[in-house]
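Before any comments, here is the structure.
The complex appears here without one of its protein chains, the remainder shown in place.
Chain naming follows the written order as A, B and C, and within any one chain the residues start at number 1.
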Amino acid sequence: MSVDVRLSLEPIDPMQLLGQFTRLLEEEGAVVSFSGHARRTAADGTALESLVLESHRGATLRSMETIAASATSRFAITRAMVVHRAGHIAPGEAIVFVATASAHRRAAFEAADYLMDRLKTEAVFWKREETALGSRWIEPVEADHADAARWAPPRD
Amino acid sequence: MSVDVRLSLEPIDPMQLLGQFTRLLEEEGAVVSFSGHARRTAADGTALESLVLESHRGATLRSMETIAASATSRFAITRAMVVHRAGHIAPGEAIVFVATASAHRRAAFEAADYLMDRLKTEAVFWKREETALGSRWIEPVEADHADAARWAPPRD
Amino acid sequence: MSATKDCITVTVELCGRLADAGDPFVSVAIPAAGCTAAELLACVAHDCPALKDDIDLGRVKVCITDAVVSAEARLLPHDRIALFPPVSGG
Partner (left out) sequence: MSATKDCITVTVELCGRLADAGDPFVSVAIPAAGCTAAELLACVAHDCPALKDDIDLGRVKVCITDAVVSAEARLLPHDRIALFPPVSGG
């Protein structure tokens, strides 16, 4: 089992991360990746200038590691990567990249899905949108909570 | 809606394909990718020398296009890519790459999952494993049929 | 005209394990006016004994151009015809 969890203040490139992840494959037959990208429009409909993810040195990375460990214990995956951007993110740029590998594809799909559901609700970030009109804090949307509630409570 | 379906007799590189796919993103917030890789061991436990996917000029690509069209009509995705390798595939090499993009992540996850379930059971390929002991035709495993049965029958 | 004179030879591509017995292309005599897919399979079973069991067990499908067709579908001598065993998926 290999788990690679990173918090990055620099832009992240899903293509390069998938390349790094795939190069390490051994017997795995299935690889699933997810990347989430900053939208071009803020929640209030105005053009987004920047999405800002504030993080906490220590607690943010630890929350990501806890979520990744939970995924590896619940699903038959052999390898996982979780890379999250923090700081100022431009529209279109990647916010988060997740990859999972397994012998059979169902485990890789479910683990990536689970990782994203928990990251979107529980990872220690505080998010705000900056537009020409100012700055506005945002919280998880209802759909995020509904997605996270699909899974049995984590054992951690 | 943009759908890119390809049948390749040359090796395919999931990293490069994800790069091509991601470069075209517009307002999508979520990208899911799947790649399936040839195992190093044949079903009978001997070392795999080559996985051979025979295809039919015309029918194979058409079956992939039908499956892709079904996915785009069932799920709220805005973009999909389906690239399938045919011919002789070395252990570890990618067999198939699927990518989906959507405004919200659930649709992208479900569409990629659905695409793979149908490709693994219905795409027009005949697969055989070549080992030092000879060549052996293989059919979808039970788990593939069970996965495909999770979805309501396609309307096409 | 005799029944023989009304026949024409078409080339049929054998896909997957159907080609294991030899050449992936076989010549089959069908009525010159065309026939149904089911009738083609009967002609193949007659001309290529190695394929008879699979055909009799319903394990062989007929593909015209780029699509599998039903038993009743009509095919013409100039169609591109292939026979498919059950697909394995990707």
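In the analysis below, a residue touches a chain if its C-beta (ideal position, glycine included) is under 8 Å from a C-beta of that chain, and two chains touch if they have at least 3 such contacts.
Since we're looking at a predicted model, the values are computed, not measured.
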Touched by the hidden chain, restricted to displayed chains: A
Of A:I12, A:L61 or A:M81, the residue in touch with the unshown chain: A:L61
Of A:R79, A:R106 or A:K120, the residue in touch with the unshown chain: A:K120
Contacts of chain A with the absent chain, listed as residue ranges: 36, 53-54, 56, 58-59, 61-63, 84, 95-96, 119-128, 137-140, 144
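Here, only the chains that are shown with their structure count from here on.
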Distance between chain centroids, defined by C-alpha means - chain A, chain B (Å): 24
Distance between the centres, which are taken as Cα means, of chain C and chain A, whole angstrom: 52
Junction residues of chain B, two or more chains touched: 36
Multi-partner residues of chain C (each touching 2 or more other chains): none
